[in-house]
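Note that this complex is displayed minus one protein chain, with the remaining chains in position.
A and B are the chain letters, set down in written order, and residue numbers restart from 1 in every chain.
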Amino acid sequence: MTAFNEHKNTAIVDQTKLLALINSKAPFSSTYGKDSLDVALIFGSFEQGVSLFFQGDGVYQLIDKQDSSIISVKNYLKTFAAFEFYDIEDIYVCQQSVVERKLSDAFHIENVQLLTAKDFSLQLTQHKHILRF
Amino acid sequence: MATLHIVRKSAFSSNDLAQCLALVIKSDTIVLLDDACYNVNHPLITQVLTEQPELAIQIMKTHALARAITVMDSIRTIAMKDLVSLTLTHEKVITWQ
Partner (left out) sequence: MNKLAVVITTPPYSNLTITAIDYVEAALSLGVDVIGIFFYQDGAIHANKSVSIASDDYQAIQHWTRLHKEYQLPLHVCITAAEKRGIPCDDVPNEETENTNEVFTISGLGELVELSSRASRLVQF
């Protein structure tokens, strides 16, 4: 059932950004999401290109109307609203992960690109380094 | 553009491997490290070996040996120096942990 992705015709112009961050964990029970966000913001503030990727349970970080303060957890997700301020513009979400979890694509941030596995994979390779949290 | 995927967990208890496989292309290489050595007997790897033989699956020899895992011929056993070389010969590296 696994079909191979193929990357065809990558752009002629090298638009390699420095870092791709894959977010793979749900938001509140662990600090992976916040740790990842801290890295994203530091790269943004140093004006280094960084893109965010959400795959697997990582897509839970995007659901709208979450409020971790109800469970005494600081709501770091609110900081996602500041992405534009940090020049973090490219946010890619694994479509299959969203569908598997029966989530709506009404996320709490805009300008998010829902991608097929093939395109998600291709976008990752447009970055010099990839870290996964 | 080939990517090196370093997988460190057992697919019997983590879906890291599944997420990794969703993104691989045939020129990529997957290296099984630490508890990911158990994946040699996981259906996902069996499927890849059968259906996608061009995808290179390699395993850290000492990590498999320590766990008394028998590695089939279709999976190349490597040493740590080989993993370092793989890091340099592939354009990108992703750790799945």
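Following the convention adopted for this analysis, a residue touches a chain if its C-beta (ideal position, glycine included) is under 8 Å from a C-beta of that chain, and two chains touch if they have at least 3 such contacts.
Please read all numbers here as calculations on a predicted model, not as lab measurements.
Q: Taking the full complex into account, find the residue in A:Val39, A:Ile63 or A:Ile109 that is in contact with the omitted chain.
A: Reading the full complex, the residue touching the unseen chain is A:Val39.
Q: In the full complex, which bits of subunit B touch the chain not displayed? Write them out.
A: Here the touching residues of subunit B are 6, 8, 33-34, 60, 63, 79-81, 83-85, 87-88, 93, 95, 97.
Q: List every residue of subunit A that touches the chain not included in the displayed model.
A: That gives, for subunit A, the contact residues 18-19, 31, 35, 38-39, 42-43, 46, 48, 128-129, 131-132.
We adopt the following convention: only the chains that are shown with their structure count from here on.
Q: When the centre of a chain is set as the mean of its C-alpha atoms, what distance in Å lies between subunit A and subunit B?
A: Their C-alpha centroids are separated by 24 Å.
Q: Once bound in the complex, which stretches of subunit A touch subunit B?
A: Residue list for subunit A touching subunit B: 1-2, 4-7, 10, 22, 24, 55-56, 94, 96, 117, 120-121, 124-125, 127, 129-130, 132.
Q: Sort out for me which residues of subunit B touch subunit A in the complex.
A: 1, 3, 15-16, 19, 21-26, 44, 47-48, 51-52, 55, 91-97
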